[in-house]
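Missing here: one protein chain of the complex. Every other protein chain is in place.
Showing chain A:
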């Protein structure tokens, strides 16, 4: 049966083969002529939209994106705002379903974030710190969104500070959009300043002034420290870097291959801490502190000053029950530079073009449009959430003017307490390469001067220098 059915003469066989070749050739030609449309047709057929990054999201395309860092139920007002924003967003983009993922506590805890990247279990749109870019790229975790982000998809793009957008770039490709930024300054407890006879409206701008003020505040007794500093959990090294930037110094040289902190400013940072701790006794007896410890001290009126970013105030008010009125902010002592950082959102590697477009549209609406989303200060005030903190403040030009005006009009805290910080903007500087490993080494130098009265500052610096050079050589 089979042989009968398929038996062919040599002639018919040749004719069939010719027909097949012709058909294939015609198909190939046709596909060559309309390569892009055909590709789209294959990949995004039916209701799916165009893969052309510059084309707007097709309203007929159904897209679902999961997004990190939705406020948890405990933050009722923030969650309500999130849901309202989704509703408003869906008026323009009814085809986009936003699937929020809430995280208890911090949006990003490094160990959990690392595990998520390793397991490729991050949401489609995920929250990251500025310093996470290399780690994300090492894990092939994020899409290059350069082609999707332009003046049309993000109208305020031109008004975002270049250094904020630059940290999201690698090899000329853009991998993230910012949600907030910070630069470090000097946080003060206004109540203790007043009690010690100091002017809380003029926070100390030099280290000599910090030292003098710390002495006066510590003189109040009752276990109150004038100035506080970290020296554990890599936070000591982080603050050493900030103080070093403030004095115009650096941590790593321009080549990124050599330590650059064993100089006069590095010595000044350590020596002044040593002297405040041991000569003035103005830093309290308990050291080896890490992030969170100083916030607790200043919130309970046991600490006068420490280096911090404005978002610490949010933490201290919302988590530790402090009052906005308690705090003031000045520029970082020295004022020659300050450490900057912040957060952004990235889009998971493997997301479809439509998902990327939907994500960019949402991030633009929620985080990058003055007057909307996170910058809708009138709503924030109505919801009894804080308005008036100096940061996030990554806009320039018209966008900044508009945002600042709205922030001032709707302020729910005494913004004049941050005037010294706002009126003296200091150029931010990014963290050094291999930041955490360098910070670990510098923790030892910081703990050395804060726990050992006989500490040899030169030796601590040169040991740290050798060790950092070794880390940088191992890159």
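Rule of thumb we're sticking to: a contact is a pair of C-beta atoms (placed from the backbone, for glycine too) under 8 Å apart; a residue touches a chain by one contact, two chains touch by 3 or more; residues count from 1.
Please note the rule applied: contacts and distances are computed from a predicted model.
Entry comment: the absent subunit's protein name, as recorded by UniProt, is "Carbohydrate ABC transporter membrane protein 1 (CUT1 family)", drawn from "Carboxypeptidase regulatory-like domain protein", "Carbohydrate ABC transporter membrane protein 1 (CUT1 family)", "Alpha-E superfamily protein" or "Ferrous iron transport protein B".
Touching the missing chain, out of A:56, A:94 or A:110, is residue A:110. The hidden chain makes contact, of the residues A:174, A:288, A:382 or A:415, with A:288. For the options A:239, A:274 or A:440, the residue in contact with the chain missing from this view is A:440. Within chain A, the residues in touch with the undisplayed chain are 110-111, 114, 118, 135, 137-141, 223, 231-234, 284-290, 349, 434, 436-437, 440-441, 443-444, 447-448, 451-452, 460, 466-467, 470-471, 474.
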